[in-house]
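Note that one protein chain is taken out, while the other chains of the complex remain in position.
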Amino acid sequence: MISFCQFGAGRIGQIHAGNIALNPNARLKTVVDVNPQAAQALAERYGASVGDPATALADPGVDAVLIASSTETHAALVEAAARAKKPVLCEKPLDLDRGRAEACLAVAAKAGIPLMLGFNRRFDPNFSKLHKQLRDGRIGRLEMLTITSRDPGPPPLDYVKVSGGLFRDMMIHDFDMARWLLGEEPAEVFAVASCLVEPAIGATGDFDTAVVTLKCASGRIATISNSRRAAYGYDQRIEAFGEKGMLQAGNVLETTLAFAGERGIIADKPLAFFLERYALAYRAELENFLDTLESGAPPSPSGEDGLRALILADAATESAKTGKPVRVG
Amino acid sequence: MISFCQFGAGRIGQIHAGNIALNPNARLKTVVDVNPQAAQALAERYGASVGDPATALADPGVDAVLIASSTETHAALVEAAARAKKPVLCEKPLDLDRGRAEACLAVAAKAGIPLMLGFNRRFDPNFSKLHKQLRDGRIGRLEMLTITSRDPGPPPLDYVKVSGGLFRDMMIHDFDMARWLLGEEPAEVFAVASCLVEPAIGATGDFDTAVVTLKCASGRIATISNSRRAAYGYDQRIEAFGEKGMLQAGNVLETTLAFAGERGIIADKPLAFFLERYALAYRAELENFLDTLESGAPPSPSGEDGLRALILADAATESAKTGKPVRVG
Amino acid sequence: MISFCQFGAGRIGQIHAGNIALNPNARLKTVVDVNPQAAQALAERYGASVGDPATALADPGVDAVLIASSTETHAALVEAAARAKKPVLCEKPLDLDRGRAEACLAVAAKAGIPLMLGFNRRFDPNFSKLHKQLRDGRIGRLEMLTITSRDPGPPPLDYVKVSGGLFRDMMIHDFDMARWLLGEEPAEVFAVASCLVEPAIGATGDFDTAVVTLKCASGRIATISNSRRAAYGYDQRIEAFGEKGMLQAGNVLETTLAFAGERGIIADKPLAFFLERYALAYRAELENFLDTLESGAPPSPSGEDGLRALILADAATESAKTGKPVRVG
Partner (left out) sequence: MISFCQFGAGRIGQIHAGNIALNPNARLKTVVDVNPQAAQALAERYGASVGDPATALADPGVDAVLIASSTETHAALVEAAARAKKPVLCEKPLDLDRGRAEACLAVAAKAGIPLMLGFNRRFDPNFSKLHKQLRDGRIGRLEMLTITSRDPGPPPLDYVKVSGGLFRDMMIHDFDMARWLLGEEPAEVFAVASCLVEPAIGATGDFDTAVVTLKCASGRIATISNSRRAAYGYDQRIEAFGEKGMLQAGNVLETTLAFAGERGIIADKPLAFFLERYALAYRAELENFLDTLESGAPPSPSGEDGLRALILADAATESAKTGKPVRVG
């Protein structure tokens, strides 16, 4: 039984706390949040107590730390947990600044703690099966990868301003997915980005529509498409093309219902947003983290994976602004 | 090169004449129709001449006869062609009366002419591939067969009155399909029929909605569903279930276009009606008839197949009226 | 907070106990099972205690009873709970014998307890949305209903012998679904049944393959197809056809993954069996039961619904054996 101290009692924190409660090998011991009422409500619902960071991390009854607080707190909390020798499951990103993320990883490495980064989409049943079949050779050598990722609607403008921009905030999930599926580091990044959805986003210097091309040393090519808005819901698809064929993971629809009428055959829309689409992924992510704690295997995605995705996001940001391809590596 | 005399220059006749023109091994030599203008127009379009039945059938330059005139003329024309020793491709049905159909078949058999009955759906690429895979054992032993067949809208009431009723006019295609796929004669027919679409059809004593269950001696079961109206177009599907799996042949949609929007994902409707859906089937049917003439193989579907389907239609009509299952065979 | 006493700690009992634990408004207080180890294991997992029937039903701390024990115990347990004035959620069927079921319902009615019968499929998100759209008039008047229900493989022969037969054990779910969707009692039942899957099932006098046609007074027609085996997994589909179009609820596939290769485009299979396919349905069923307890609304499906489905199953059994349609109602 692993007892968790969880930082963050907001939307994502509630997901994680619920999954801890569902898992017979885990329990929520302490909840920490800057908002005491939110911490209290979450703690009560799952029989945990409210704590402060120092006490909670020092508590010998806490076996692991789950960080689901706001982005700017991630790196410091990972470091604090590392110094307390507690394994960490940290929501993405480690930090929006590459130097800060590197410093944080150095502290975690020195402490030798297991550190897993919350790229939850790797645990989506559709995508993880695609990954497995890719590794099992179903399409032979991978040649082209296409990732489509569109949110149902743009986030609040206040969030956009502190988000680090489209590439670091949204496409970073797709950069991790691309790296994971490619099995090879991209060597070059070319980004084309526009503001087509919401002019106010453009006014902040950010984009809401972007296509990024990644080229690897082997010649294989990945394309990522992002939009901050999709009228039909959350659009999350992957297509992997190789010498023996193609694997496609499509959207998960609300139901299998279809209506055939005078205007055509109408199927349901995709699940509305990430809480619905990735509900099973969040659960599997936690199970995987618990498994690595038990087996001693290194967590994956790791903190290093978080850094690598950030480096690609930085390169894409630069490419979108300069109009030139950017080498990474 | 096979030269055809064609009886009938109406809607179906125009389809057949076009397919004869398309086929490099066939040509249309003579057109016969009770409407001289229709005959003239069709003959002109394809470089044929207009003829009368007696002269056309006696013409040594006519190699084969295609009968696409109205139903009540079929049996007499088949007999006339048989006496003239000309091979015949005859639109379904031979006749609406079993005794008349049997008499006609006797004449054709005595003359020894090849006689093919126009159950065009056997030549639909989707259904013929299903049939082939069934025979090739893809689902092992067939256990259950489901045929769905719904017209986009009811025919004119004047047609309904002389049609022989839903079972002999519409479901007869499905009876032929069931026999062809089952590979075994049904032993028992049970029909449930209603008038739900158009009360005027019910007023003639006919039905517009029906489900028929066929049971074979082997225990395998077939179900046929018919409706005279479908808001979404022409609905033509088959599902074959067996020990190793299931084969489904679905509707052919107008295009592959799909629109994803706020109200769902909207695909195109099925092709509108039989002229569109079975365009390739009519063409393949003619090719098959020409192949049998060349090879000397017996045509299939044969006149006997036409009779067998009629016997099932008669049994279904009786069952629907008495409420009791009817044994056939 | 509703405290449950649950009878039965087997496969279905574990599903229900897990859903009680997941629900913030319910808890498992007592577990009763003829197998003390099974009862103990389940009780421990969810912090409940093990009890005996009499004490558990007399316990004022028990607010409701969930019956998930073996079929032959259902009626007596419902009656005992009724006498103890406890609301009941009882797995289907009430009993395999119509007279016994009627007697049981009389006891429950006299006691005035809420009694919900576990026809879980009504709570499947796909089917419940189909039902809602039907009632909302999306296809206008319903005319034809087709229910396909095939298990991945036959149950153990020992179970078959005490199951009451295909119609009372398996198709009873589909009879309930048909009644619920038709919105009208069937007036006539015609069953065709065979033993094609497993000869040993036939040797017990039972069937493993069946098609039932239900005809209503309004003329609308329903067809139910059952097989005890499907090579591709659990096949659970519904098609409702009406004046304005068609609603189809399809199978839920394991993932959305598709592989396109030399042999075609290969999608995943349907979810393996009812525990997977109806996981959400079991959860929603419990929520619905709790809602009715809170609101005081009559539970649906009710005990009467259980009886009505059994009457149809009896009629189908008779029809399959006599070869004749059977009137009900």
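In order of appearance the chains are A, B and C, and numbering begins at 1 in each one.
By definition in this document, contacts are C-beta pairs under 8 Å (C-beta built on N, C-alpha and C of every residue); 3 or more make two chains touch, one makes a residue touch a chain.
Because the structure is a prediction, the values reported are computed rather than measured.
Of the listed residues A:3, A:23, A:71 or A:213, the one in contact with the hidden chain in the full complex is A:213. Here one chain is not drawn; of B:6, B:126, B:194 or B:317, the residue touching it is B:126. The missing chain, though absent from the display, is touched by one residue of A:143, A:287 or A:318; that residue is A:143. For the chain missing from the display, the contacting residue among B:200, B:258, B:272 or B:297 is B:258, taking the whole complex into account.
Among C:83, C:129, C:269 or C:324, the one in contact with the hidden chain is C:269. Taking the whole complex into account, chain B touches the unshown chain at residues 22, 24, 45, 125-126, 129-130, 133, 138-139, 244-252, 254-262.
Interface residues of chain C facing the missing partner chain: 231-232, 253, 260-269.
Counting the whole complex, the residues of chain A in touch with the unshown chain are 139, 141, 143-144, 146, 150, 188, 190, 192, 194-197, 209-211, 213, 215, 219-221, 223, 225, 227, 229-232, 235, 241, 243-246, 323-325.
As a convention for this text, only the chains that are shown with their structure count from here on.
Taken together, the touching pairs cover every possible pairing of the chains.
Look at where the CA atoms of chain A average out and do the same for chain B: the two points lie 57 Å apart. Chain B and chain C, compared by their mean Cα positions, are separated by 42 Å. The set of chain B residues touching two or more other chains comprises 231-232.
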